[in-house]
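A short write-up of the structure that comes next.
Just one protein chain is left out here, and the rest sit where they should.
Moving on to subunit A:
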Amino acid sequence: MPVLCSGCKEKRAALKRPKTGHSLCKECFFWAFEEEVHRTIVAAKLFKPGETVGIAASGGKDSTVLAHVMKLLNERYSYGLELMLLSVDEGITGYRDDSLETVKRNQQQYELPLKIVSYEELYGWTMDAIVKQVGLKNNCTFCGVFRRQALDRGAIMLKVDKICTGHNADDVAETVLMNVLRGDIARLRRCTAISTVSEGEGVVPRCKPLKYAYEKEIVLYAYFKKLDYFSTECVYSPNAYRGHARTFLKDLESVRPSSIMDVIHSGENLSVRDGVKMPVQGTCNRCGYISSQALCKSCVLLEGLNRGLPKLGIGKHHRLHDKLLSQQPLTEREERKLKSVDF
């Protein structure tokens, strides 16, 4: 006997929701998914009418679904937002060029303006060149730090009020686990926030409307709605530490599907003891971007790349900031430590 949808109880169920285990037909699932995103947006008060919002689009499934759902909800519930697509070109041949084509197709489908910023024009380095210097182990640090600033700069060029990214529930849960494993207390508190605090010059607040949507549900949604997206892993990512957290989370999900939400719930309820030293937000002395140290991370990383010291920026280097700022040459011992790269 065919299973009936638990929503409308009339039609035959077409899928089983990974999040709750209910069997739903297509329309009820679309409705539930979109409505959840809508409620998240409303409950967290993410947007105000009349704002310009940049959608960080990479061509992957999360950002494609995000663009689709944002456009749909904007019309359905009259958010009054002006939407734009923003994309970053890291310069990874074979991976990024293809996904950028997808973004351009999205732009035509959804009729939204698009802006692409590239690492080459912002920093003078592509990811391929960076990996040649840095190796395969720490390159994700470079890419992530550079991308954050690239998004902000692109947003300022487009003059948007907010950026929204396609981070889903799995991403947030992985980040919580990763921060616990790495002992990163400062980030542990901030990573479950649905939107960042908006202070400082050159920083555009960003939010995650898909924060409570499971990755599997996003794929189901894109599949049934026949959305066009690019689905390949970044070639440089297999050795990232995040991979461990990801496999662990996937295993957890197979034991108990609600684990992802449980991890996010735990992360939201964690608090740090008083008296623990936390970093204070300031500005970078060189480029004016927000930073908790004298120099922001991307300045430090760039300095390391330009000088041929790839390990500058990985690991502890606070003491070297003053030296870098005042353009003093580093001692030989320091240079030797920073040059060694293990592939």
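Things worth noting here:
Everything below uses one rule, namely that a residue touches a chain if its C-beta (ideal position, glycine included) is under 8 Å from a C-beta of that chain, and two chains touch if they have at least 3 such contacts; residues count from 1.
Following the convention adopted for this analysis, contacts and distances are computed from a predicted model.
Between the listed names "Histidine-containing phosphotransfer protein", "Ribonuclease P/MRP protein subunit POP5", "Cytoplasmic tRNA 2-thiolation protein 2" or "Large ribosomal subunit protein uL22m", the UniProt record for the complex's undisplayed chain reads "Cytoplasmic tRNA 2-thiolation protein 2".
Among A:G21, A:G50, A:G80 or A:G308, the one in contact with the hidden chain is A:G21. Counting over the whole complex, subunit A has residues 1, 3-9, 13, 16-17, 19-24, 27-28, 30-32, 35-36, 39-40, 43-44, 176-177, 180-183, 185, 188, 194, 212, 244, 248, 251-252, 254-256, 258-259, 261-274, 276 touching the chain that is not drawn.
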